[in-house]
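One structure is given here, and the rest of the page talks about it.
Complex shown without one protein chain; remaining protein chains in place.
The block that comes next holds chain A.
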Amino acid sequence: RKNVEDFTGPRERSDLGFVTFDITADILNGKNGLQTFIFDWNVKQLFLYLSAEYSTKNNALNQVVLWDKIMLRGDNPRLSLKDMKSKYFFFDDGNGLKGNRNITLTLSWNVVPNAGILPLVTGSGHVSVPFPDTYETTKSY
C-alpha cells in the first residue's frame, strides 16, 4: 500500500490503503431465528455500507467506510458484486496500515422505515485482510 500525502485532510503523510473486494450477500431479516424477507411494509430502504475496522498504535479503534449503496424497496436483495474498488479513500490517521495484519471488513446496513426506529444491523460473516509490510512504489490501482 502507499504512503501518500493525505490531500483530503490534514497536510501530513498518512497511509492510504487500496482494497478490492467481492460481495455476495442475501439481505434477510434474521430476527427470532427465522430468516424473513427484510423489506416488509414499513421498510423504505436499506443503506448498506462496507466498513473496515482495525487498530493502530495511535488509535485503539478505527472504522472506515469503504463503500456504500442504497437499496430501495423493490430492489433485488441479493448482492453479487465482483472486483469492486472502494468508493472512498482509505486513509489512516497516521501510518497504521503498513504491516497491519488484521483489518476486518464487515457489511452492515441501516434500515430506514417509512416511520419508526432506525436500526443499524451488522451482517453475519466478515473477512479479515492483512496489509503488507511494504509500500507500493508503482501505481497498481
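List of remarks:
Note that in this section a residue touches a chain if its C-beta (ideal position, glycine included) is under 8 Å from a C-beta of that chain, and two chains touch if they have at least 3 such contacts; residues count from 1.
One rule holds in what follows: contacts and distances are computed from a predicted model.
One chain of the complex is hidden; its UniProt record names it "Signal peptidase complex catalytic subunit SEC11", one of "Translation initiation factor eIF2B subunit beta", "WD40 repeat-like protein", "Trifunctional enzyme subunit alpha, mitochondrial" or "Signal peptidase complex catalytic subunit SEC11". Mapped onto chain A, the interface with the missing chain covers residues 8-10, 44-45, 47, 49, 51, 58-65, 68, 70, 72, 88, 93, 108-110, 112-118, 120.
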